[in-house]
Each structure stands twice: as structure tokens, then as C-alpha cells.
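As you look at this complex, bear in mind that one protein chain is not there, while each of the others sits in place.
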Amino acid sequence: MTQKGHLAFLLPLASCAGAQTPLAPAGDQAAGQYSLLLLMLWVCGILYMLVLGFLAMGLWRLRRGAPAGNEPTLETPSDAVLGKTLWIWAAIIVVGLLLLAGASFLLERRLAAAEAREALLVRVSGHQWWWRIAYRDPRNGSWIETANELHLPVGTTARIELGSADVIHSFWVPNVAGKMDVIPGRANAIDVTPRRIGWFRGQCAEFCGLQHAKMAFDVKVETPAQFAGWLALQARPAPAPEDAAALRGMEIVTRGACAMCHSVRGTSARGRPGPDLTHVASRRMIAAGTLAMNRGNLQGWIAQPQALKPGTLMLPVTLEPRDANAVAQYLGQLK
Amino acid sequence: MAEPMERHWLQMPCRHILLACMLFSMPTLPACSRESRSLGPGQPQTPPSGFADPRITYFEDNLYQTAQGGRYFSWYGCAACHGTEARGERDLIAVQLRHSPSFVDVYASIAHHRGVSFGHDGMIPTEQLWQLAAYVRSLRALKREQRRRQDLDQAGEPQAMSWSGTVR
Partner (left out) sequence: MTATAAGPGDSRAAQLRQTWRDPPGLWGFLTTVDHKRIAARYIVTTLFLLFLAGMLAMDMRLQLSAPGLHRMDPQLYNESFSLHGSTMLFLVSVPVMEAMALWLVPLMLGQRNMAFPRLAAFSYWLYLGGVLMLWLPHAVNITPDLGWFEYPPLSGPAYSPGHRADIWAQMITFTEVAALAASVNVAMTILKLRPPGMTLAKMPLFLWAMLVASLMTIFALPAVMLATSMLIADRLVSTHFFSPSGGGDALLFQHLFWFFGHPEVYIIFVPAVGFVSAIVETFARRPIFGYAAMVLSVLAIGILAFGLWVHHMFAVGLPRLGNDFYTAASMTIALPAGIQIFCWIATIWGGRPRLATPMLWVIGFIITFVIGGLSGVMTASAPLDLQLTDTYFIVAHFHYVLVGGAIFPLLGAFCYWYPKATGRLMSEKLGTLAFALIVGGFNLGFFPMHILGLWGMPRRVYTYPAGMGWGTLNLVATIGSAVAVVGGLVFVANALWSFWYGRRVGADPWGGPTLEWAARSPPPPHNFDLVLCVDSLTPLWKKELTAFDGLALDRREMLVTTVMEAEPIYRQNSVGPSIWPLMSALAVTLLFVGSIFTPWALVWGAVPVAIALTFWFWPTRARASTGPLGRRR
């Protein structure tokens, strides 16, 4: 298969899995990378075609007739021509490489230039195997915490500060920008400028242990107004339970094992090791992009996390069926 | 000279390699249950039934379970009082050396722990109590600097209700 065929082959298919691919850019950074990829494919495709053509013609010359006996030739008259061609070939490679290195350098400058436009600060921390996400509250500057769902206003450059609580992870939302490793002891940051509204998916890209495969997160790019509304909602403490079952659920969550690791702001559950649950029901997925948010999945996740995500540090909590229902009822109301 | 040399290497080494394998594997054999990692559901749901509970040996010997216990030890804030710098009755290593409590004792004292902030009875799921007890028991064999070194790697991990932020 050729690089040229490669190009024709992958582009139409890019749309069918569009939420996590650099081929459907939705941000300045990814768009730059996509153009560079196309340039690379063209240049490399042409070079590959030249090599294949040269090889095919060399083999075609076999038809000149079988070698007389098996005697080697020591005189090679065509070498003078080939020698000149070698210089031309080297020149072609040099020109191609200069083109690509130059384009790559220019793109690097463009990625760096985003720093001047930073308008929003987000802190993302990698944990085995989920993402802690924190925004500044525009009213008082305190940090608002959420998990596994990143919201970004369209057209604004956000600086995402990356930190790790344990091992090396890598933050990657291919539709918006390239990846940046999340390394303990290093203050890495990445600038992203989303340009298209929609849901995208990010995933940890550096091997980080047992559940590296299920350490994903959702990214929602929305209008600035929607974003402000969402942030205001996230800043609020958890809503009070609406019915008796939910009240019972709250009792269990705040007094039982859940509170050891999880926080629900506005209640006595203030554990920090696990994801913040204050507005868990407003998120699209649970367990770091593993399961869709719905009541069945919530209950299943609480009862059997090890079956759904073997090795996860979320504990299996054994509850009476009635209590399990109540907890799911309560968490389902944490919008 | 009668026989080409090349036949030897295809036929001879089998016996030799087998022998070497046997010699080599001897020190590793006892280690295999220590290193096993059982993932997925099916962990213990009940406290130890007594000193002879076979699960005790499994948990005490298994490095994965012990390490998980170490993780939860920090997550549940145990290290705040019983960390590397703890002295006196809070120094879990010293206490164990002095009183040599059994696994069952350690398990019970964690399960019915009356700490400064809260009791753990019913809050920590059974499986984690097993892991914690295994970790606490393993501390006897852990050198102080080894424990400190592990703490350094885990410096960014949250501890109960506080989290000092990522590793800087």
C-alpha cells in the first residue's frame, strides 16, 4: 500500500470516529498539526513513489535477458549516469527535508505563540486512573473541583496546567491539540484554543499502570455563555436531596465508606483521594470515560468496580439492595 | 572429523538447558505466590475467622495486596499519625516489635480504631481492612528509609480530607 493510497483511504473514514482523532481538528493547535500531517503525507508519498518507481524499473530491466552464465560483471558503464542521479536524489531528499523541517519549525512557533492569548486557567491532575480538573471561581478566585469532564469556551485560549499525583500520565485531546505528558515533579502546561463546539474525547497516552486503557475523559467545547453557566453550576454546593430515598442515600454516602475518598460539597463528605461527586450527575460518563452516566451503571459501578475496571482503586461497597437504590437515587440527583 | 560439527548444537543443548533451568528456578519458586496479582471481583467479604484463617497467609505474603494496603493507609489519613515520623504508641513498627500482635489483632484494631476524628467500624470495606492489616504487619520488615523512600514517591497522593497538590 502506498502513502498516497493511505491519504485517500483515511480521510473519508475520519468522520466516522470523529471524537478522538487528530484528523478532525476542532482547535487551532490540532488544525496546525493536521495541515503539517497533510504536507508530510504529500512529500513522503512522492518520495515513496520515486523509490518504488526506481525499484520497479530496476527490476523491469531483468527482461534484458538472463545473465550469461553466472559470471559477475566488474565493468559497469551505467555508473556514471547513476552517480549523477545520486546527487539529484540527495538534492531531492534535502529539499524535502528542508521543507518539512521548516514547516515543523513554523508550526512550533505558532503553538508557542498561543501563550500570549491565555485567557482561562484550568488545572488538570492525573491520578491512577482518573483526572482531577479544577477551575478558578470567577467570583472569588477559589478553586472549583470536578473530575473527568473538561469544559472549554469556544474561541478562548485556555492554559491547562498539568500535574501528577502519582506516576507519569499524558494529557491528550487529539481533536483540540497534541499531547503533553503529566510528570511528577514537572510543572507542564499546554495551551489549547478550541474552535468548534461539540463533545470530544481525551485519553491518557502514557502507560500508567493497570488501567491505563480506561483513563479517558470528555471534553465539551461550548459557547462562552454556556460555559459561564456551567461553571456557575459547578461552583454551587450539592443540591439537597429531593425525596426520602435520596435522603437515605445521602446518609449512606456521607457517613459510610464513600466519604472516605469522595467529597460532596455542602455535606460532611470531604474525602480527597477520589473524584469530587458534588455534581456527578451532570457529567456524561463515570469511571473516567468507562461507563455512560445512568442509574444502572452507577449502581453497577458502586457494587462491582473491580468487574468493570479490574485493578481500579475504587472500592467495592457492599450495600443492601434498598440502600444501593437509595445511593444511586441520591447521586443521580447531584446535577 | 568423521561427523560434521554442526549436528552437535542441535542435539546437545537440550539436556544442558533443562539442567540450567532447574538450577536457576529454585530461588524464584517460593516467590511466585508473593508476586501474584488477582484482579477482579471476589475479594473477602468477612473478617478473619481466627488465627488459622488461610486468607491471612495469602494477604500477609502477597506483595500486591500489601502495597494496595499502603496506598489506602495514606488515602485514609493513617499516615498523619502513624507515618514515618511517628513515635511512641503511634509508631506501628515499635508497637509491633514490642507486643507482636497477630494479624487478627491488627485487623481488629484497625476495624475498631477510635482515632481523633472518627471510628472506622463499618466505614472501611472489608477488603481494604485486610489489605491495611497486611500492610501494617509488613512494616516490621520494612526499613525506615525504605518507607521514607516510598513516601517520597507518594508525596502527591491525597491523605483523607487534605491534599497538598501534585508532586512538585
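As written, the chains take the letters A and B, and residue 1 is the first residue of each chain.
Following the convention adopted for this analysis, contacts are C-beta pairs under 8 Å (C-beta built on N, C-alpha and C of every residue); 3 or more make two chains touch, one makes a residue touch a chain.
Fair warning: this is a prediction, and the values are worked out from it, not measured in the lab.
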*Identify the residue among A:K179, A:R270 or A:R284 that touches the chain left out of the display.*
A:K179
*Consider the whole complex, including the chain that is not shown, and state which of A:T156, A:N188, A:Q304 or A:T318 touches that chain.*
A:N188
*Which positions on subunit B touch the chain that was left off?*
1, 4-6, 8-10, 12-13, 15-16, 20-21, 24-25, 27-29, 31-32, 34-37, 39-40, 63-64, 66-67, 70, 143, 145-146, 148-156, 167-168
*asked:* Tell me which stretches of subunit A touch the chain missing from the display.
replied: 1, 3, 6, 9-10, 13-14, 16-17, 20-23, 30, 32-33, 36-37, 40-41, 44, 47-48, 51-52, 54-55, 57-59, 61-62, 64, 66-67, 70-74, 76, 78-79, 82-83, 85-86, 89-90, 93-94, 97, 100-101, 103-105, 107-108, 111-112, 166-168, 170, 172, 174, 177-181, 183-186, 188-189, 201, 203-213, 290, 310-311
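We adopt the following convention: only the chains that are shown with their structure count from here on.
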*Centre to centre, by mean C-alpha position, how many angstrom separate subunit A and subunit B?*
33
*Sort out for me which residues of subunit A touch subunit B in the complex.*
125, 163-166, 184-185, 187, 210, 255-257, 259-261, 270-273, 304, 306-307, 310-311, 313, 315-318
*For subunit B, which residues count as touching subunit A in their complex?*
39-41, 43, 45, 68, 71, 75-76, 122-128, 153-154, 156-163, 165-168
